[in-house]
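Note that one protein chain of the assembly has been removed; the remaining protein chains are unaltered in position.
Coming up: chain A.
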Amino acid sequence: MALRKCIYWNKVCPTCRVLLVSLNGPQITIHGKVKNARSGLQSYSTQANENNPSCETGYTVSKEDFKWVKRLLPPSKIPDPPKHAEYPTPSGWSPPLDPPPDLPYFVRRNKYHEFSVTVETKVGGGAFTHITKIEGDIWALNKDLARFLEPELKYDLATTVHEVNQRITVKGKFQDQVVKFLLLQGF
């Protein structure tokens, strides 16, 4: 009721102005006063410190309810994966071996702790599987990968090796099989 009286006498104090915008009800109509209320938080927060008695509609500052807001704040960086009881996890993820396997090549993971194996699809129905973040002898990896994949196939595997960019491209969709191979190797 105090708020209504405030409007009736055309004396809208800055704290009430913030409240009016949020109310937005049919019983309250203000002309021109609402537009200035958007920048009301600054005055609202200063009022909170001074505790101005002229404001008839009160408000309380609660630090306890900020725990609900803390849930909604995003983390500043990508979190490290937690330790599980057994590997692989239900979704088929497992951490890299420590120490790394004794092989002439190495495949790094990306910032999301996954292998950067992607599938590029073409309009005509063709597809290519790209493997990046390879280090060391890329030709040895190409040979081992073909040895792993070819028994399931009825044809020879078609791969291209890019030495400068350290990238292997396989013709066809082999994302699941390639990830399975890299996990078996222990990267």
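Here are a few things to note about the model shown:
In this section, a contact is a pair of C-beta atoms (placed from the backbone, for glycine too) under 8 Å apart; a residue touches a chain by one contact, two chains touch by 3 or more; residues count from 1.
Note that contacts and distances are computed from a predicted model.
A single chain of the complex does not appear, and UniProt lists its protein name as "Large ribosomal subunit protein uL15m", one of "NEDD8-conjugating enzyme UBC12", "DNA methyltransferase 1-associated protein 1", "Large ribosomal subunit protein uL15m" or "Probable cytosolic iron-sulfur protein assembly protein CIAO1 homolog". Considering the whole complex, the residue from A:L72, A:V164 or A:L184 that touches the absent chain is A:L72. Among A:H84, A:R147 or A:K171, only A:H84 touches the chain that is left out of the view.
Counting over the whole complex, chain A has residues 2-3, 18-19, 21-25, 38-42, 44-45, 48, 57-63, 65-69, 71-75, 78-82, 84, 89-93, 112-113 touching the chain that is not drawn.
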